[in-house]
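Have a look at this one.
The chains shown are only part of the set, and none of them has been moved.
Chain naming follows the written order as A, B and C, and within any one chain the residues start at number 1.
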Amino acid sequence: MSRTPLDTVEHAAATPDVALPWAELGLKKDEYERIVEILGRRPTGAELAMYSVMWSEHCSYKSSKVHLRQFGEKAPQSDALLVGIGENAGVVDVGQGYAVTFKVESHNHPSYVEPYQGAATGVGGIVRDIIAMGARPVAVVDPLRFGAPDHPDTKRVLPGVVAGIGGYGNCLGLPNIGGEVVFDACYQGNPLVNAGCVGVMRHEDIHLAKASGAGNKVILYGARTGGDGIGGASILASETFDDAKPSKRPAVQVGDPFQEKLLIECTLEAFAEKLVVGIQDLGAAGLSCATSELASNGSGGMTVVLDDVPLRDSTLSPEEILMSESQERMCAVVEPGKVDRFLQICEKWDVIATVIGEVTDGDRLEIFWHGEKIVDVDPRTVAHEGPTYERPYARPSWQDALQADDAGKLPRPETAKELKEQVLQLVASPNQASKKWITSQYDHFVQGNTVLAQPEDSGMIRIDEKTGLGVAIATDGNGRYAKLDPYKGAQLALAEAYRNVATTGAKPLAVSDCLNFGSPEDPAVMWQFAEAVRGLADACQQLGTPVTGGNVSLYNQTGEAAIHPTPVVAVLGVIDDVARRTPVGFQEDGQLLYLLGDTREEFGGSAWSQVVHDHLGGLPPEVDLERERLLAEILISASRDGMIDSAHDLSDGGLIQAVVESALLGDKGARLVVPDGLDAFTFLFSESAGRAIVAVPRSEEVRFNDMCGARGLPATRIGVVDGDSVDVQGEFALSLQELREAHEGTIPALLA
Amino acid sequence: MARVVVDVMLKPEILDPQGQAVQRALPRLGFDGISDVRQGKRFELEVDGPVDEAALTRIHELAESFLANTVIEDFTVKVEEVTEAAK
Amino acid sequence: MTARIGVVTFPGSLDDRDTQRAIRIAGAEPVALWHKDKDLKQVDAVVLCGGFSYGDYLRAGAIARFSPVMEPLIEQAKAGLPVLGICNGFQILTEAHLLPGAMLGNDHLHFICRDQKLRVESANTAFTSDFVAGQEIHIPLKNMDGRYVADARTLDMLEAEGRVVFRYLDFNPNGSLRDIAGITNEAGNVVGLMPHPEHAVEPLIGTGRTDGLPFFTSILKKLVNA
């Protein structure tokens, strides 16, 4: 069903006046003119298809690029960084010859339209990024945001998203070891489905997305190409460009985790035999992206014969094939002598593999269809030289009033009874409640290397059976804090993830992020974005943890209403021996509870202000990164030297939330004493950053105190692990059973 | 009482991994001559009262809003004969 | 001399490497078997491990059951070869009719992953002799299709013949009839269960318990002493 005549390069050159549907494909007039200028003629339909997807916000980062540069410019010197920003995912040296790659990505909008498949294919996409680096994926995490917990649409979206993440990840055999679930009405029409993956390889196995070596073959393998996610491209496929018939091409992609599992195994087998020169996954923008990126990162050019692409739907036009976002596909560059072996491995795994092109010694990407050239471009102009916008940004007019609305002025509990009621209310609130109903739908055990999984502070995976070397990962992001102050909010997200990793005994090494914001065309949103990036880059510099990669998701808004600015930060850490990890749950009666760090009256954006007063205002907690670093060092040393048996970081919900979680997890109660100089309310509910609680065996108390004293970290003894209730002396006691019912009952009641 | 059957199938342009898995297994089972397999869902609804135009309209609505996700699935609604079709 | 225990990898198998590790930790020698293999490489026993063979797209285990490797396996299992089916492996064994009954989707319709308490009802099988009957153990459970069903007559027969090997305690995680978590064939050489003993063999990993180890030491002793 090809158009007559085929829009070849030659035809395009001869027919400069043909009007192309660039606007329908999302390009701006000046962007289209730029393409014409680059090519020195009008683009062919196929070229236009490629430029339009690759220059989209999603692929080109055109609104965010000018800000994201700071992650590179301010990147701290780090010996651990083996591959930095710009590749499919960053790679970090974790010692003993191992390297770890990790990244977080969003699949927000598709998950709203079709929760199960949207979330499932989100996992599929991030996992392919990790395989493309040469690594075996070893774990996934899933930071999630949903609308109001009692909104009917949340009942549609949440169970579908969770089933989709589980359905895909479980089937791939990847343990899910962490994530977040946050409810807020601001995410009502815009749930956030972020997914992260961690992969492990030996240093020498790192692979990059580039096509070098003239004569090398380009092999497309995995699923057949169908008409998935090519809404726009079908305009190009219509008989004439002006006759834009509505198309039946699906906007939603269906995932096939079984196919992806085969893709993982056959890719790793090909890596092990050193058959692969360069590799790229096919994600957004499909073949347009894979071919232009492979070619532009390599030293030569590339030719591709599009007729050779195996199709699921034989009616696809070349434009559609180039834009298709069919899942579970990869592209490898292989030396001619190794092609046969590569194809054999694919056959062993029942994976369809086809040579579709070749690396050339030129510098053009040329694509052919029915023997005619339909694309002839400099691949760099497609992949890397997209437009860049300096979008205007301005601090919103309402920011001052929001910050002035101090949460410290909210009425506080006046009696012990009220205090107790508010504690119960807090631990039962949807955001603070146990997420077991969700996380028990994820496999935590598969691969047999899971040391810690949710609800621990960070997930931890053993990567070497003999030495016990392990990696930890935590993700955090607090949209409420970021709404009050995006600069600090982003820093607090980093600080919390960093702290979570250190709490388990691992040393934080590097950062990935997923920046979820509203429309960049709104100067207020753009300001939030700019501030968050600046904050995160500054904080990464100070903490010495470089950003290795990440993802930006914009336009998360309904009408005028944007979501809270939601920078989600993932921190990866390393632990020399997982036997030294520190769990959250209390281990033994009689151990002493210490509060590390300073507690101030900080309630802006707090869980307490939300749960008890449905309030958002004031300033988020102060950020003191030097303190975070010191706290982390102490937690790591204490874990390595066996001075603490459990530890939990303090974040949303404050101290009482942390104590209740540790108590329920260890099934052991605690007696707490309000320290001098603090009132019970502040002690229990403040969300001051840079804090953790630890349980110290009595035999270690002196040594532990000496260490904190010598290094200047405030350590206050606040009680003891004991009994079967949480007892705040002089105030109230709550039995573990009552706490468990409150904490674990909420989510099932909302969703089951 | 009558039975109404709602069949829900993935739209033809949507990937059907389940159907494909079945199809790929057929040669191994010694089966050929089947060029495509699609797998979908079948809902059998036992309806109290008469299955009139109004009831069918409501079931159609139910299928559209709940039993199928019309972003990726098509459905059909049929009134089933009382006698089962031949095995 | 030690025992050689085969672990079959189907496309979509997930726990093959873990199962091999568990066999190694128990002191036996794991032997990788491939679903296209036409013979069993003279192994002394076979484990069909967990995962989603062929995506479990038709029914759990339904497609794997027709893999080439299943031909010799079915034949030799009937002749007494010890075979342990874990999770997907259990599903494959029922689909192959080496074990009676069938596995259906969990009654709550969700995947479930938890540390599951079990009672060992029978220590008279090839894979449970290192337990004592009545022993209570914790083994990780993770599945989508873990609901064991069979008609009443079959269930009564299993009970009467002492062929219910494991039962869920405290909580039935999937709606299995009579809380059945695992069963054996008449001869006691073929055992299937839903929970994953291979994920409970090291103190630091997973739930931190090692209640799964006796599965592998049982078979090892049986084979070595044979």
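Following the convention adopted for this analysis, a residue touches a chain if its C-beta (ideal position, glycine included) is under 8 Å from a C-beta of that chain, and two chains touch if they have at least 3 such contacts.
This is a predicted model, so every value here is computed, not measured.
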List, for each labelled chain kind, its number of copies in the complete complex. A x1, B x2, C x1
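The criterion applied here is as follows: only the chains that are shown with their structure count from here on.
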Overall pattern in which the protein chains touch one another (line/ring/star/complete/other): complete
Per the C-alpha means, the centres of chain B and chain C lie apart by a whole-Å value of 34
Could you say which residues in chain A touch two or more other chains, in rising order? 256, 258-259, 350
If I count partner chains per residue in chain C, which residues reach a count of at least 2? 54-55, 57
For the complex, give me every residue of chain B touching chain C. 17-18, 20-22, 25, 28-29, 39
Show me the residue ranges of chain A that touch chain B in the complex, using the header's touch definition. 113-114, 117, 223, 226-228, 248-256, 258-259, 312-313, 326-327, 350
How about chain B: which of its residues touch chain A in the complex? 10-11, 13-17, 20-21, 24, 69, 71-72
